[in-house]
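First the structure, then my questions, so here it is.
Of the protein chains in this complex, all but one are displayed in their positions.
For chain A:
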C-alpha cells in the first residue's frame, strides 16, 4: 500500500470514528445522563492530547503543564467575575493568557531532558504562589473566585468542542509539514538543524499550540465547576495525570492519548471500586507494569509489534 493511500485510509477511518463519537457524546445531555464522568473523560483526553503535542512531537516532557491550565482557569474567572464580561470573553482571555505564558516560558526549551521537566514543574509552583499572593480584588487571593453562575450543559458542550478541535489539530499535525518537522526534531534535533530546520521556531509553534489547549481546558473547567482556587487550578496532579495518560497510550501517536486516557480511567475506577485502600499503590503498579511491557505505550507498542496495524493506528 503506498504511503498516501495508507494515510488516507486510516485518516478516513479515524475521522469517521470521531464523527460518530461526537454525535453520541453530543446526545448525552438530552438523554439525561449524569455528565460528571463524561465531562472529565473529555477533559483528560484533551489534556493528554494537548500535552502530547509538546511531549510526543518535540520530546519535551512538561511536568508543569498545569501552569497553562491554571492560568487559563484564572484568566477566565477574572474576566467573568471581576470584569463582568460574558463567558466567551473569558475563553478569549484564557487563550491569550496561554499564549503569553508559553512565550514567557519558551526560553526553558534551551534545557533538555529532566532539567527541562524540573524547571517546568518549578514554574508551575511559582505561578500558583504568585496568583495566591495577589490582592483579593484582583485574583481572589487564597480563597479563589466563585463565578456566581454555572451552566454544566454549556461547559460540557464547550469541552466536547475543544476535545474535537484538539484531536483534529493533532490529526492534521501528524500529516502536515509542521508535524513532519516536529517528528524529525524528535528523532534527532541536531541533525534536523544541520539539514536546514529552524528548530527553535518549529518547537515554539508546538509549544504555544499545546499551551493554548491547556489554558482553554482550564477555562472550561472553571465554567463547569463555577469556582477556581489556586490549589485545584495549579494542582500538579493535573500534569502528572496528563503525562501518565499520554505515555500509557503512546507519546507521539494521534490515537494513543485517547486510548491511554480511556484505559487508565477505567483501570483507576475499577481499582477504586474494588481496592479502595490500596488504590494509589495499585495504580502505581499498573503504570510500572505498563512501562515495563509496553514502553512505547499501548498504541505505540502495537504499531511497533504489528506494522500492519499502521493501516488503522497512528
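What we mean here is this: a residue touches a chain if its C-beta (ideal position, glycine included) is under 8 Å from a C-beta of that chain, and two chains touch if they have at least 3 such contacts; residues count from 1.
In this section, contacts and distances are computed from a predicted model.
Name of the non-displayed chain as stated in its UniProt record, restricted to "Sarcosine oxidase subunit gamma", "ABC transporter ATP-binding protein", "Acyl-CoA dehydrogenase family protein" or "SoxAX cytochrome complex subunit A": "ABC transporter ATP-binding protein". Although one chain is not drawn, the whole complex shows that of A:146, A:180, A:204 or A:267 it is A:180 that touches it. Considering the full assembly, A:197 is the residue among A:77, A:159, A:197 or A:299 that touches the omitted chain. For chain A, the residues touching the chain absent from view are 2-3, 177-178, 180-181, 183-184, 187-188, 190-199.
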